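Missing here is one protein chain; the remaining ones are kept as they sit in the complex.
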């Protein structure tokens, strides 16, 4: 039994008061999507169901009351903080959804220097947290490209990862404890300890739930000493992409932990570096105590120089490039202007794979996209997060939108490309999403991704969200075309 | 046939440099920004895109007139086609970093893309560069239309195109916002003047400096287009190939320093409504301060 829009709004106003329940049409339209439907958004075309309201919550009690209201009345809710998601995770897929925005819960509650932990509410912007920690000689170690926009709740919900992950790990290595609220009204607090062995690690129900299981109200993450004065940079051109992957692997296998280890294929390298000269690019950054960064840089340099087809470049070029990486409101506005002027749009899709299959995934994806996708202006990518057993591949692609209405672009191009990437990745045994989340876009491949383990995901969903009100369509699609999963 | 030259220069992307970096005096009189990604000058990009649009319009008109003429004779159809052919050339000053931008232009259909291998134009080498460019134009031309941006993001107002016009004795129109084929083989130009926007038909040859034109980002070539133009790489012209002695520049940049625009920056905190009320009372109701 579903409530009408007006009744939903009334119910929310009763809980939160009028000034925190937003029903302004522009806000509602912008809140029906995230950056997945970038082209539509630039053209101000909104194809997703428009939510009934966007509500701004100020504390855990309010979150609880709103969730219970939604749960009791079958209203789909979409938890949101920074609004920087790019896989459709924030789309309001069902009619008359409600977006619960936690960005006003923006207090840093405690910086515990002794235990090296910081506790903050879900709406704390990572950039401001990081800036204030750096002033105290500390850092979260977490630096995703969305840092200027993203907030802590969303960063945990999506299993985000940052540019320095090869040293600090992803959010899953940084999260210590948290507080979450479930649709039934249960407020659960996981305490802060360095490790526990008390049954399965329930933090992993929260990490990556993408708002499909609970609303994250508070997180505690580790902090580290900030010592940028010891940073060391290394850069190389490398002729062969496959050897580039081997170089990354060898660095990891030999035991080095640079904070940054990246391999750009020649197309992506040409876009990013003026000095790439038609070759692939390898670059590294070492961070930490001086003796370690020195040893790390020297060790990596020794390994890489021995590889065939490698030419070192001036380290200062890498440092300069590095300082200009992040995406804030200005860049997004500029991008919008260019998209509208040129009808050319660039998107990314990231996957992961073990060392024994990552190159095959990369090569077959590039080949298929080059041959099968119309109006393509660029296909390439880079690896940016390495592990002992494998790495990710961040595909970057640009295409001209030709003879196509804004609302048709997603199926003609974006979903088609995603499908190719997911197919090839699954075929060779990789994961279809490394760190952006399944969202609603890649949720259509969730069965292929999980295989038999889908039972575990499904059970979690039924257990924690029996009434199906938590961000429906994320993780598990609501409408799915089995024949053509890329059409949605 | 119409021969159009676009002067297309590449500069470091100044938007990438933070306020802190500017304040720390990172730039010296060479105005180099090592390692910072390069982009085309905004108005040069507009010029390049406008040239492509001019070519597209000519091709469309040609298709129409060929269709009409072929109702007459094969010869007149061929003549109509040649008449409306537009040949696009791009030239830049710089090192190999600029080749990427030139390859984009050839992929988009520029028949030639040339790089004069010397430092990029700056506020104190425009006379010498204009002389080089004039000689280039005499060798590679004649050009019916020469296009260049009015301003440079690095050097400010660009003297180079005006000095080139003087060297070639070309009529010159500045702050152009659009141009198209006019009546009787003329070019119809729309340009900003101090008294308003003037549209007029002028005969070629002409040098046009392009002003601020919204929605003129350079289109993006497809991979297929790039592959097809791969056999037409940019050609590099070394400065030594120019016969004339390098012209001496009458202006020299002696020193640079960061401009400080900071003020008191007193923060007012609290409810926006209360603050607005206070501002109105203090600054508006009480008149002058």
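Here the chain labels run A and B in written order, and each chain numbers its own residues starting at 1.
Going forward, a residue touches a chain if its C-beta (ideal position, glycine included) is under 8 Å from a C-beta of that chain, and two chains touch if they have at least 3 such contacts.
Rule of thumb we're sticking to: contacts and distances are computed from a predicted model.
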(message) Just to verify: the chain that's not displayed, which of "histidine kinase", "Response regulator", "Electron transfer flavoprotein subunit alpha/FixB family protein" or "Transport permease protein" does UniProt list as its protein name?
(response) "Electron transfer flavoprotein subunit alpha/FixB family protein"
(request) Check the whole complex and report which displayed chains the hidden chain contacts. (result) A, B
(request) Consider the whole complex, including the chain that is not shown, and state which of B:37, B:87 or B:186 touches that chain. (result) B:186
(message) Tell me which of B:57, B:181 or B:253 is the one touching the absent chain.
(response) B:253
(message) List every residue of chain B that touches the chain not included in the displayed model.
(response) 14, 17, 19, 22, 27, 31, 123-124, 151, 153-157, 159, 162-163, 165-167, 171-172, 174-175, 182-184, 186, 188, 192-203, 212, 214-215, 250-259, 261-269, 272-273, 275-277, 279-281, 283-285, 287-289
(request) Extract the touching residues of chain A with respect to the undisplayed chain. (result) 26, 131, 329-330, 333, 337
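Rule of thumb we're sticking to: only the chains that are shown with their structure count from here on.
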(request) With chain centres taken as the means of their Cα atoms, state the distance from chain A to chain B in Å. (result) 38
(request) Would you tell me which residues of chain B are touching chain A in their complex? (result) 15-18, 21, 34-38, 96-97, 100, 215-224
(request) Flag every residue of chain A that touches chain B in the complex, lowest number first. (result) 270, 272-275, 277, 316-321, 323-324, 330, 334, 337-338, 340-342, 344, 370, 375-379, 398, 400
